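A quick write-up on the structure given underneath.
Yeah, one chain of the complex is gone here, protein chain that is, but the others are all in their spots.
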Amino acid sequence: MNVLACLKRVPNTGAKIVLTEDQQEIDTTNLGFTMSPHEECAVEEAVQIVEEHGGSATALTLGSAEATEQVRTAIAMQADEGVLLETDGEEWSPRNTAGAIAEFVRDRQEDGGGFDLLLFGNESADAGNYQVGVRVARELGLPIVTSIKSLSVEDGAVVAEREIPRGSEVYELDLPAVVAVKEGLNEPRYASMRARMQARRQEVEHVTPERRTDAGLKKIRLESPETEDSETEILGHGPEAVPEIVRVLEDELEVI
Amino acid sequence: MSSTELPSSARTVVLGAGIVGNSLVYHLSRLGRDDIVQIDKGPLPDPGGSTGHASNFLMPLEHSKEMAFLTDDSIAQYDEMGQFTLSEGIEVARTEERLKEMKRQLGSARSWGQEGRIIGPEEVKEKVPFINGEVIKGGLYQPNAGTCDPLRAGEIMRERTEENTDGYQIFPNTEVLDLHVEGGEIQAVETDRGTIEADEVVIAAGLWSNKLAKMADKRIPLTPAVHQLISVGPIDRFEEKEGEIGYPIVRDVDTQMYERMHGNDLEVGSYQHRPIIYDIDEILSIDEAPLSPTQPPLTEDAFDQSMQDALELMPEILDDPGAGIRHEIDGLLSVTPDGMPTVGPMDGVDGLWACSAIWIKEAPAFGKNVAQWMVRGYPDVDLHASNVNRFHNYGTSDTFIKNRGAEGYKKIYGIVHPAEQWQTSREVRTSPFYSRQQDLDARFFETGGWERPRWYKSNEDLVRKYHDELEGLFRADEWDQRWWSPTILGEHLHMRDHVAMVGDMGFGKFDVYGADAVEFMEKMHVGRADVDVGKTVYTPVLAENGGFVSDLTFARLGENHYRIITGGSVAGSDLQWYRSNAPDSVTVVDKSEALCTLGVWGPDARNVVDSVTEEDMSDEAFPPYTAQHITIGEVDAWAMRLSYVGELGWEIYVPAAQGGSLWDTIAEAGEEYDIRPVGMGVYGATGRMEKGYRLFGHELEVEYNPSEAGLTFHGTKDADFIGKDAYVEALEEDDAAKLCTLTVDDHTSSDGTRRFMLGEEPILDQDGNVLIDDEGRRSYVTSAATGPSVGKHILLAYIPSERAQEGNQLQVEYFDETYPVTIEVVGSRPLFDPNNQRIRS
Partner (left out) sequence: MVLIFVEHDGGKPADSSLEMLTLARDVADQLDAPVEAAVFGDGEGLADELGQFGVEAIHVVDYDGVETYAPIAWAESLDQLASAVEPEAVVAPGSERGHEVLAHLGASRDIPMAANCLDVTVGDAYEVERQRWGGTLLEHARLSGDPKLLTAAKNELTVAPAAESAEPAVEPFTPELTDDDLAVRIDRIEESDEEGIPLGEARIVVSGGRGVGSAEDFDQLEELADLLDAAVGASRAAVNEGWRSHDDQVGQTGAKISPTLYIPCGISGAVQHMVGAKGSEYILPINTDPEAAIIGHADYAVIGDLHEVVPELNETLRERSD
């Protein structure tokens, strides 16, 4: 089983996001970076599948040279190898990102190193476009299912579950296939010290993809939404507030 | 959103709700302050400062007396609140040099009354089974070490404050926007919730303190710096242990790291990485920070070596693939230019206080001592080494703070020689003599920012000249001779035989003017101020408890004009003391940088000076302990006839711009007498120690009174002065201890090397027990220096009165060995020239 887990370097933000003056980017001057939480699960899943079925787990990102840091994080989580599709750091559209990834996968296949399973995060934490995985799958002619919170590989197929109220929808896809996963799929491991140190020394393959022309979705500017504090009625302090809570539940909200 | 409005005024406003601010409000309330408002820009209980991510361990052993005392007190405070867990601690040694250092640390431990023991690798392994015994040579075991919960302790202290007084309110999520100052007094704190008038404002804002101080046009010289910290787990072995810590804290000091159990994790912290200094403005707000403002993400590349070292020391648990790095931060803490905290009343803005600790382990005690200082005028523990005003007129620029902070960072777990000099931000304060001293190949030491020659390489010939006299006083051990030169001894003897010039000493120099100057000077000093114009007075300056605030000399220049001369390292704190006590009718003017000082001393001093002055310099015309305006060459000068080295001569003061001319005039006139410039090694050490002269911060601290220090020659004057009641009581009562001059009888160590103590070593009785007086104070060497004219190594120490008899044999401990010493003098009588004939000649 050769599994590819694709991930994206995103700033590690707090409750409040500050924008650059031109409103084009998040001001990351004093921020650290991480990978999107869904993708952490993708990496973990790739590693677990390889641990169970053998093969190799590859972590891939598309981004600036700094994004190597997130690839190394994946390697520290026991991914076997890392790939950086290196860009100038500008935000690539989902279409162009998918094109570059698909091309890399095809090249690998031609070199005899095809992937059986491609894992994506369902949507990136920052852009939230919900489509890179789908576009890659369509370009490669592979089946894909998204929003997956449970996954297993058996007999040349992947069994994937999507959560619905009171249960889950189960999909079975023949390999090779693409799956976009969500946080909750598994519990991503913490890298051990030794793994972290080794990851820092491991070579990460650099590929410089060509960027397609793209009419796409053009960012004009970013904006922090206004958060307005609502008028809050304090019902009371401590257990003495209970009668008041009950009154509100009963009379005002009519929920009991 | 809070229903409570910020009050319009309060007696005391404390800015910060970390462990220090919380301790401060609690102790203020205990001492009766009942109108306190506490403000923090963050939420409770963790407002987002260093308190929230500290590693929370307390290793008591410290070379610094102040820090040792404060740590012990802090442990007691955490313990009393049920927030201390005794875990024991071990510093492990990977090198022989470190093992030696641990022996020195044991000495400090005995001086300050702390427990410790050096143990072998096997015993280390017994206590910490998962340590790699192969890489260590032993350890310093600290049985009283443990961990604390400073956030919970803070909550308890705030709760208790609420119990102590109804007049306490806390406002979290409230940001300070400005501090209002008028007429040199704090007026109000402006916040995003309104403005609150205050009599006292305390900046207890940890690493944000300097930002707040700048709002009042002041500086608190500290800067945020990164301390890298990771947490690795789960560790199977820890799961069997109850509580948050079940193994001793380990400090791997040679790699500047520590490892401690924390629940199921091992916390690995490092001070080994390159210093990463932050601008306060780079720190994210609470809202912007993913974890907390003071927990930015780990700079991974800086931590590489630390991981390797930790893996080497604790492979059994850290190399378990199941144990992952669960938490990793560049934890922000404060660093200062000299590694010490910044506390106390701030000079120039009455009512504005600083209270910034550095470590969790001393924080509650700083809160307590600063509260005492605020309420009753003096703290229990002498805090001069942490006094915020020690960076007087220098050392508060961002560049200076960053340079020194980065340099000092490497010393956190380092082996630091007591005389070790800073390498960065030098030549910040130079006297007008500086280039001339450089030409003479002076070796500069820095004090109070001033570059002062310690000795001159150009005087090396004097060592050869006096070689025979100096027999037995040369130092053989590398540690003893580090930051020292035998040239100092040669310079000393030359001065005693001929004449020497010393300058500049970096003194604090304050002129006091005003209609009520006499009354003011009376109030401030034990010595009488209403003396004839032209008299000089050496006097203790006391706190209300009769302990020392300072000791210094003043001269009366006119009816309502005095000049105060004090030590360079205490100039800022002394100036604050005078200014804050001065009535409106008295002005205290700082002339520390306007004037420079050149001392000319030795048997030939009069010949030299007389040859270039217009005035008569004879004993009759210019008697000892008087001051006059004189003209030297082309320079109008003011001179005091006195000496800290016990010789005939003058301290000559001229405007800094004319210093060069003064130097050249004296040097030229002195050629005939082979005048030599000599360094502070003579002035501050060998010369003064032969004379038994006391030094503030060494012999004189707030814990001792003038009677014990042997400084009772003023008797009791009629006029009132600060500390008078306590002083009178001290004179009447028997002293618990007396300051004595001791000399070392035999320097020979077990390996035959002759060793020379450098100061702060414990004094033991013949049975090897540290002497302790009736007030629980322990005997230690307050100062040490070689006295070439008496041919002995001299130690000053307070000795319990019942033991303080001349001729008594005692011992001093140095690097875990003992050496016999004899009490030569009880009291202040000089060893050399006991009747001061030289000064009076």
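Think of it as A and B in the order they're written, each chain with its own count starting at 1.
Quick note on the criterion: contacts are C-beta pairs under 8 Å (C-beta built on N, C-alpha and C of every residue); 3 or more make two chains touch, one makes a residue touch a chain.
This one's a predicted model, so the numbers in the text were calculated from it and none came from an experiment.
> If the hidden chain were put back, which of B:S64, B:N132 or B:N173 would touch it?
B:N173
> Out of A:R9, A:R72 or A:R135, which touches the unshown chain?
Candidates A:R9, A:R72 or A:R135; residue touching the omitted chain: A:R135.
> Can you list where chain B touches the absent chain?
Against the left-out chain, chain B lists 1-3, 43-44, 172-173.
> List the chain A residues touching the unshown chain?
Counting over the whole complex, chain A touches the hidden chain at residues 13, 15-17, 26, 37-38, 93-95, 98, 123, 125-131, 134-135, 137-139, 143-147, 161-174, 182-184, 214-225, 227, 229-239, 241-243, 245-246, 248-249, 253, 255-256.
By definition in this document, only the chains that are shown with their structure count from here on.
> Could you put a whole-Å number on the gap between the CA centroids of chain A and chain B?
Distance between chain centres: 53 Å.
> Give the list of chain B residues in touch with chain A in this complex.
Touching chain A from chain B are residues 1, 3, 230, 232, 282-290, 296-297, 300-301, 304, 307-308, 310-311, 318-326.
> Report the residues of chain A in contact with chain B in the complex, numbered from low to high.
Touching chain B from chain A are residues 12-18, 29-33, 69, 189-197, 200, 229, 232, 234.
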